[in-house]
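Note that one protein chain is taken out, while the other chains of the complex remain in position.
Every chain is named by a letter (A and B) in the order it is written, and numbering of its residues begins at 1.
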Amino acid sequence: MSRFLDLTLNGVSTGMIYASVALALVLIWRATRIVNFAQGGMLMVTTFVALAVINKTGSYWLGFFVALASGLIFGALVERVLIRRVEGGPPLNAVIATLALLILLQGAAGAIWSATPRSFPPPFSIRGYVINGHRVLFSPNDLFTVIAVLGVALGLFGLFKRTDVGLRMRASAFAPGIARLEGVRVGRMLTFGWALAAMAGSLAGVLVAPAVFVGPNNFDPLLVFGFTAAVIGGLDSPLGAIVGGLILGLCLSYVSGYLGSALVTLGALVILIAVLMARPSGLFTSTRTRSV
Amino acid sequence: MSVGAKPRQPPAQPTAGTGAAPPPWWRRPRLPQQTLARSILLALVFGVVLYIVSELFGPFNDLRLATGAYYFAALAGLTIVTGLNGQISLGHGALMMVGAYTTALLIGREGWALAPALVASALTTGAVGALLGGVAARLRGPYLAGATLAFAVGLPALAYQYPNTFGGANGLEINPPTPPSALGANFPLERWQAWIACFGALIVYVLLANLLHGRSGRAFRAVRDDEVAAQIAGLNVGRTQVAAFVVSAACAGLGGGLLAMVDSLAAPGAFTLTLSLALITGVVVGGLGSLAGAVWGAIVLVMLPVWTGDIAGAFSLPTQIQSNLPLILYGLILIGVIVAVPEGIQGALRAGASAAERRLGGRGHKLASENLTNAAQKEG
Partner (left out) sequence: MGSDESASKLEIDSVSVRFGGLRALDQVSIDAAPGRIIGVIGPNGAGKTTLFNVVCGFVRPDAGTLRWRGRSLAGVPPHQLARLGIARTLQGVRLFPRLSAVENVMVGGGHLHRPWFVSTLLGLPRSDRAERALRAAALEALDQAGVAGVAERMAGGLPYAIQKRVGLARALVARPSLLLLDEPAGGLGADEVAGVAELIRRLRGSITVMLVEHRMDLVMSVCDDVAVLDAGALIARGTPGQVQADPRVLSAYLGDRTDEPARERKSADSPPESAPTGSPRKGRRQRTAVEGKSAALEVEDLVATYGPVRAVDRVSLNVDSGSITAVLGANGAGKTSLLRTVSGLLAPRGGRVSYGGKDITGLPAEEVVRRGLGHVPEGAGAIAELTVDENLRLGSLWRRDRRDRAVALEEVYDLFPRLRERRKQFASSLSGGERQMLSIGRALMGRPQMLLLDEPSLGLAPLVTEQIMGLISGLSERSGLTVLLVEQNADSALSIADHGVVLNVGRVVAAADAVTLAGDEQLRHAYLGLPSAQDSE
């Protein structure tokens, strides 16, 4: 029973990290109808940057906020420089562009920082809480993870639904031509969307770094799981990203605990297929379109 | 209400579909009209060309030829499902893995000969493709990409989880095929492997060209262009999409089997996500939707790592940079291609050819190879 509790709590905290990556992917999808396969590389780079700041200044929180800020800047930069050029075309071109960026970032990171994994300090204790004399697999750091992701998610949700900026961004995503006719500076909205998304990704990067260490390829599984979580929840739904992340985190935690850690990726596949067979557009897609 | 430029005259055909006599042989167009005859002729021509080319190569280049051949098999399949049928697959590396392990198991454990093992690999992978296609038919765009991505990452885990059957991390070894004694005692093994691989690639090319030239090719493309209109026209969209997956999986399976033969090994390390990504890159850079594009893509996949490695060595860069430089250049070149020349090499060639044709003011000569590949590329 305590094992089940351990796995559940572990699943929640890892699930929130997947949710953050999923959120990043969902935001970019909604803004530009592109799946950002480079997200794993981007958050890897911002985590490296955060680590450099932490090592230089000794302050975790400075590194934390630098990670988020550099995420914002990085996202905007990628959108303006690269994505602009593939935005209008066939979707596969954008897939290739982001994949190419991923390869480039991994190569560059390896060249600059080498492939040796580096450790990343957690902001809070990673020793589990003690409940009823048992030490559970859920620590203050895990709690911080959950709160941080929820906070960012709620903030973004409010931004989209209730603010004018959010309306502009949604209009830019759904119908850029019409949005322009209504005075929306669509280009800026897309850049902004990417910036916010990359920030969410950076958050996931620093949150998971203590566990996986920092290296060019250490964040690859995170991309895959984040994507799976986003797809489970439905790429159009930020809420779906959170729920999808949690579901995936829990399921994979159980798979790892009861069936063996090697089967985790296969487990993700099975879950993904099961969800998509039942709901081919994910669990939370809302608008229906008439095709005939 | 006839409009526009004169259409290319269709070759002399009986109009009512009955068997009226074809024109005498000296008046026929350059290539025979019977598909089968044409295929055999072209296969012979390519075979001779490859023979000559491989005679000029050393063993290292023979290896590259073989690698290019099995990449082509996989890329040709991928370009059909992604380019012609419009379904993005990021999982073809895993399909190659199915083919490779099937071949390795049949040859290594069951003692099968190479050719039947390869055929069986293609068929087995085709069956897996049917399953994958069944799932894929219900999915669109990014959801499909995600499912195939998960497939690509998840499947190798089986090798690790069941080491007794699949050899774990070390994989399954097979003995390389020995050249027949008729070719001489000193005939290089690598060249023999290259010939086998190229023969396999040739078969893939011919069979696919036949398929794409007719109803199946049209059906794939129609479903890609407009699913609703395709249904109205009588096409079963789901079945068409599954068929595309089956065909492409069979090709990937054959490619995987050839890979196992060339490497004498089927191990999970060769089938990471990177392979699937490389395949997608190959079809795009080469030109989506055409078999010629798959050829270019295969060349790119083989030669680009070689060239980038040479550059890194030439500038004597420190190890840390040197080992990562290929990746960096790979990414940059890919970005350059996708931004500047998104229709790929084949598309650019075709655009250049028709521009030249317009400038020369005529229909221009049709190259022999165009007849075969024209239909497959007609989607433009």
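The definition used in the following text is that contacts are C-beta pairs under 8 Å (C-beta built on N, C-alpha and C of every residue); 3 or more make two chains touch, one makes a residue touch a chain.
Predicted model only: the values in this text are computed from it and were never measured.
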Full-complex touch with the removed chain, picking from A:V81, A:I131, A:I178 or A:L259, is A:I178
Among A:A52, A:L143 or A:L167, which one is in touch with the chain left out?
A:L167
Using the touch definition up top, pick the residue from B:A219, B:A244 or B:L304 that touches the left-out chain.
B:A219
Touching the left-out chain: which of B:A127, B:V237, B:L332 or B:L349?
B:V237
List the chain A residues touching the unshown chain?
164, 167-168, 170-171, 174-175, 177-186, 287-290, 292
For chain B, enumerate the residues touching the unshown chain of the complex.
1-5, 7-8, 10, 13-17, 19, 33-36, 38-39, 206-207, 210-211, 213-216, 218-219, 221-222, 224-226, 228-237, 378-380
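Everything that follows uses one rule, which is that only the chains that are shown with their structure count from here on.
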CA centre of chain A versus CA centre of chain B: separation in Å?
34
Enumerate the contact residues on chain B facing chain A in the complex.
82, 88, 135, 138-143, 145-147, 149-151, 153-158, 160-161, 227-228, 273, 277, 280-281, 284, 288, 320-321, 323-328, 330-332, 334-335, 338-339, 342
Per the contact definition, I'd like the list of chain A residues that touch chain B in the complex.
29, 35, 82, 85-86, 89-93, 95-97, 99-108, 110-111, 114, 220-221, 224, 227-228, 230-231, 235, 260, 262-270, 272-273, 276-277, 280-282, 291-292
